[in-house]
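Missing here is one protein chain; the remaining ones are kept as they sit in the complex.
Order as written gives the chain letters A, B and C; numbering starts at 1 within each chain.
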Amino acid sequence: MSTSIREPLIFDYSRTGRGATAQWVAEEAAPALPAALRRVTPPALPAASELAVVRHYTRLSQLNFSIDTHFYPLGSCTMKYNPKACNSAALLPEFTGRHPLASEKHSQGFLRCMHELQEMLQEVTGMQSVSLSPMAGAHGEFAGVAMIRAYHLARGDVDRNEIIVPQAAHGTNPATATMCGCVVREISVNADGDVNIDELRAAVGPRTAGIMLTNPSTLGVFERRIEEVARLVHEAGGLLYYDGANLNAILGKVRPGDMGFDVIHMNLHKTFSTPHGGGGPGAGAVGVGPRLVPFLPVPLVGVEKRAGGEHFRLLTEADRPQSIGRLTGFMGNAGVLLRAYVYMRMLGREGMSRVGEYATLNSNYLFARLQKAGFEAAYPERRASHEFILTLKRLAAERGVTAMDVAKRLLDYGFHAPTTYFPLLVPECLLIEPTETESKETLDAFVTAMSEILREAAEKPEQLKGAPFTMPVRRLDDVRAARELDLVHR
Amino acid sequence: MSTSIREPLIFDYSRTGRGATAQWVAEEAAPALPAALRRVTPPALPAASELAVVRHYTRLSQLNFSIDTHFYPLGSCTMKYNPKACNSAALLPEFTGRHPLASEKHSQGFLRCMHELQEMLQEVTGMQSVSLSPMAGAHGEFAGVAMIRAYHLARGDVDRNEIIVPQAAHGTNPATATMCGCVVREISVNADGDVNIDELRAAVGPRTAGIMLTNPSTLGVFERRIEEVARLVHEAGGLLYYDGANLNAILGKVRPGDMGFDVIHMNLHKTFSTPHGGGGPGAGAVGVGPRLVPFLPVPLVGVEKRAGGEHFRLLTEADRPQSIGRLTGFMGNAGVLLRAYVYMRMLGREGMSRVGEYATLNSNYLFARLQKAGFEAAYPERRASHEFILTLKRLAAERGVTAMDVAKRLLDYGFHAPTTYFPLLVPECLLIEPTETESKETLDAFVTAMSEILREAAEKPEQLKGAPFTMPVRRLDDVRAARELDLVHR
Amino acid sequence: MPFIPHTEADVSEMLAAIGAPSIDALFDEIPANLRAAPLAGIPPGLNEMQVMQLMRARARQDGLPLCFIGAGAYDHFIPSAVWAIVTRGEFYSAYTPYQAEASQGTLQTIYEYQSMIAALTGMEVSNASLYDGATALAEAALMAVRTNRKSKSARILVPRAVNPHYRAVCASSASQQGLKFEDVAYDPASGQTARSALAAWDNEDVTAIVIQQPNFFGTLEDVDALTDWAHAKGALVIASVNPTSLALLKPPGQWGTKGADIAVGDGQPLGCPLSSGGPYFGFMTTRMEYVRQMPGRIVGRTVDLEGRPGFALTLQAREQHIRRGKATSNICTNQGLLMVAGTLYTALMGSEGLSRVARACMARSDELVKALTALPGVRAAFSGARFHEAVLLLDRPVAPVLQALAERGIEGGFDLGKHYPELGPALLVCATETRSTDDIALYASTLRDILQTARTA
Partner (left out) sequence: MPFIPHTEADVSEMLAAIGAPSIDALFDEIPANLRAAPLAGIPPGLNEMQVMQLMRARARQDGLPLCFIGAGAYDHFIPSAVWAIVTRGEFYSAYTPYQAEASQGTLQTIYEYQSMIAALTGMEVSNASLYDGATALAEAALMAVRTNRKSKSARILVPRAVNPHYRAVCASSASQQGLKFEDVAYDPASGQTARSALAAWDNEDVTAIVIQQPNFFGTLEDVDALTDWAHAKGALVIASVNPTSLALLKPPGQWGTKGADIAVGDGQPLGCPLSSGGPYFGFMTTRMEYVRQMPGRIVGRTVDLEGRPGFALTLQAREQHIRRGKATSNICTNQGLLMVAGTLYTALMGSEGLSRVARACMARSDELVKALTALPGVRAAFSGARFHEAVLLLDRPVAPVLQALAERGIEGGFDLGKHYPELGPALLVCATETRSTDDIALYASTLRDILQTARTA
């Protein structure tokens, strides 16, 4: 006897003559527009009351899982708690009201934060200099590879356009290489999760621009021969790119700069806990070792000693003639950067290394317990880093229950699904990253749910195909979505 | 195959040694406390992480219906949209940071708002003077009746301690009379919803302190003989109290002062759209006609012309020697008052009278449609005011389906229930108040749901007893709650 | 039409369904002579942009002075999480949880609140909030009279060291029902309410005594002695307490041999911003045996049709909507949303967090008193142990000094002259964990300047 209440489209609340009229500024006699430039029919936007808009989007929001409501063991995504203080600070009226082109006089407070952020990120990565302007991880990758290319070009080394990428890499790595006009060379990964050094040795050469790695890798294990990798690539004249999406694993424990990397992007929206906002915004600051400093994207925040203290200003192309240039309209996702800054200041020195420690503790604990509960590890011989991979290939073969089925069923148990089918090379995989902000009880409850699902898979596997059952919708028809494209309301 | 996820108590997230440590200020060497005054065992408060607290209360919040998520046709409660601007303005840091005892120098902005609010409330009620300090409707009632008593006492009329209250009155009216040391005399209401004038005539006399009325009454109809009522009470030496909970019905249409009332409280958390907060806070400003001005509770906001403009200050007992005194620690729910002020400024003159008009339109429309759908009106001959009463006595007698059953089933349809079993004199009643901020479509959807329920009542009445089915809990055992008192977690 | 969604088409269809020719016709039962004229005294409406610009200008006018006033409202740091969640629409715009099944969020929060406040005060049961600390005290007095059936005098002893605003509220409200509030003197040296001051009532019928801890001067009372005195003579003990201080101080439930009977206070320090005095929330706890005399809403845990746990309002027979003229109080709307803030704040702080705040308050105010009494012309009034406030005596009238401080952006304290003229020029100052050593130094140097200038002028 259930009555299902669905939320219609905002357009369904729309009626001609209606509006959130408290938002209507007075009619003004504006200068006349040339007739040819005028819009004739008004855009078909919703005409809804303020209550309807508020109610509609409040109700829509409730249809989401989120960190604030659910455990989100989403591998490679570092879905940790986003402290509310970071949001409050970034939304202080002087910060939200500051125009990106404001005078230096009205910018010293903000720029000081940004300068300190640059320095803190240098410290945690072991890099020499940092630019904050990239707006997400992939954007940081772009900056990084563009710098690598600029470096080679500046040395007259014009033919280096190959980027080596391990098989398990995140899709943005090869995509970025292409965006930078490079050619991607994939190398495989050993059964133990480490890069195949022989293939690497064969791959490097005079066309090698560099290699993109994340360490711990997206397989959830630490690349043990990283020093050898670095040596090989460097000896071949290439540079090393560190995809910092997994920095959470090693914060305060190892520094990419010390491992031999020449450039890194950081996902501040992962490691430094800025919210993911249902898809963004992020911030993909890039850090570089000595070779790449001149090429950093502008603007950077510089400091000068002046009478009366330090004075901060934005450095532009004029200050940095070898820069790869400008990657954003202004200086990147400043509001995200402020959130990361606040987070880092709250954590401080000790807090920073605790991140790596407890993220790794949680991950290894969950790894151990899930294996004990009957799940198969993709790399059973290895330590988990901040994340680990289970493979359900046996379950799929024996009971027809796939990683997707398990993921969907977890939603019914009140847990967001782990990352599924990534990395692509592990069949029927679940990539699980609990992060350090979740408690042992939550992890235990997750193990219980996973065990229940395993039991269900044994007892009534066909039913799992129907999961989820308790979400606002059942499983969606993706094929139809792509075939009968319905992308806008008409 | 549903898995029900329940939210445990915050205490279940608690572990010794845990805490939201970002909130821990540094340990300080405080002066030693005398041993006898020291606490020995720390209070058993939850020791939970910040994420656990955020997640727990976010999830709890989602278990609520609210204006921002649901239509709330709750009679006598005026659950209208609470504009977000009111909240933003009241939470400006200078307002939230202002100490109630701050100097006049740092108070002119706030006090100007409060003074203008006093004046606007005078204008809409037709009263001569307003005090903002009562913190809710009942508190305003207390102020009003206390002023009536003070008025009589000041005239040496010491025996007037009877308060006349119509049968249909809200419970706070008689309770307030008692709180003021008065005796309550109930008078009945005619079948047409108007007060029984003969009983009133019989009730008034030399002991009559006053009468408490709300008009439109809690029966949802306008007291047509209000002028006669006023004359009778005044001739008997009593005063007229207007319970302003229903002011929304007549805003801009009739003014209590013009009807002959001597004192009124307003529920700013109803008519003036401050949020109800799941039970409060409210603001119950009182307005008075000429006879009661000297007795208003302090503090009031006064204004003086000074060189350089108007200067505002709080008037206290020293300025108002006949005042009934102070009813609140400071000056009432200032933050609620600010929200009401902002709301009134946004509505302005025209907006104010539209409130009464459209609240009445919505109510009469719903009244007409529900009657057509087969529901029985308690006062079918009368115009609805901003609210109206249905009686389900026939349904209860014929099918055993009560007002409570219908109310609970409405929850399944995504509508908050109307007020049930109030006023007490109408059997199996639903008191329905849609307010002006709801759209015709919402009202239509409500009619559809009510019609569905009527159909269900005809077809499977016993099933309705089990409603609701889709809420976080089924119907709760109130008897057990009162018998086996479990009021705190141990 | 701000906040009204009706189109012209809607209006005509609706009028047709009603069978009325116009909206105006819906008011035809109102006598024509009563119909209001246009509201000339209300200014025309503003759009949201205009109103926010206006409010920002008003706010700017008041500024954010550096504040050392306490006197019943305390400037504590509030974690961002508190109001981020309190203002969620589901808490902010919900009604009183009469429909329990659709209000489990609010109900469970109240249950948790009751548990936390009971734990803090060391008492057995709590209600779901009252208006503020002052009205909570008045309600406690009324409750004491209902509860203490043996006492007939309705006489409540109230130390003069109790917050004078609270005393005023008791006088203007509870005395309507014939309660008699009688003053008890404080010791001019210590600032405490001495046991000896009660001697006058040793042989009198007393219904209850109020004990405020810390008292209005910030001084700590000898709560055990006062409590035992009262209980020995059959009087009830009403504790009026600062919730922050309870992290360190013996809770009312443990005062004396038997513990206080009713504990009340203002919950403002637990997550409510100063906000010009409200909204805050009053709390009240008592013994289980007195719960039926308690005013205000109470939530209980129970089970649903399927036996699953759930929460509901309970003991409603105490309340006005059921018992009407015989209810324990007329209170209906309470301070629900602030109760949510208090719950969130307390849950975030926990016992350790709260005691650190309390200790920091003591340390900071001690620092403040030391810094100010080091100035010529300023000395401490009382010798008793303090929590986070203190009375200072100046060598000249207080009001002009406070005004000079305000001109320089400092709210220097609360002038006690009106309520305690016998003290001479006395100033109540406060520092919480939010005031830094720099803030205190700035106050001290500014005050030195002002005192000096005045002296040399």
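Observations on the model:
Here, contacts are C-beta pairs under 8 Å (C-beta built on N, C-alpha and C of every residue); 3 or more make two chains touch, one makes a residue touch a chain.
Treat the numbers as computed from the prediction; the structure is a model and nothing was measured.
Shown chains touched by the missing chain in the whole complex: A, B, C. Residue C:80 is the one among C:80, C:193, C:268 or C:365 that touches the chain missing from this view. Those residues of subunit B that touch the chain absent from the view are 15-18, 21-26, 48-52, 54, 58, 83-85, 87-88.
Residues 48-49, 52-53, 77, 79-80, 84, 87-89, 433-434, 436 are the ones on subunit C that touch the missing chain.
Assume only the chains that are shown with their structure count from here on.
Of all chain pairs in this entry, the one linked by the most C-beta contacts is B-C. Between subunit A and subunit C the centroid-to-centroid distance comes to 46 Å (mean Cα coordinates, whole Å).
Subunit B and subunit C have centres, each the mean of its CA atoms, that are 20 Å apart. Annotation for subunit C: residues touching 2 or more other chains are 1-6, 10, 47-48, 79, 81, 84, 89-90.
Subunit A has residues 15, 18, 22, 49-52, 54, 58, 83-85 in contact with two or more other chains.
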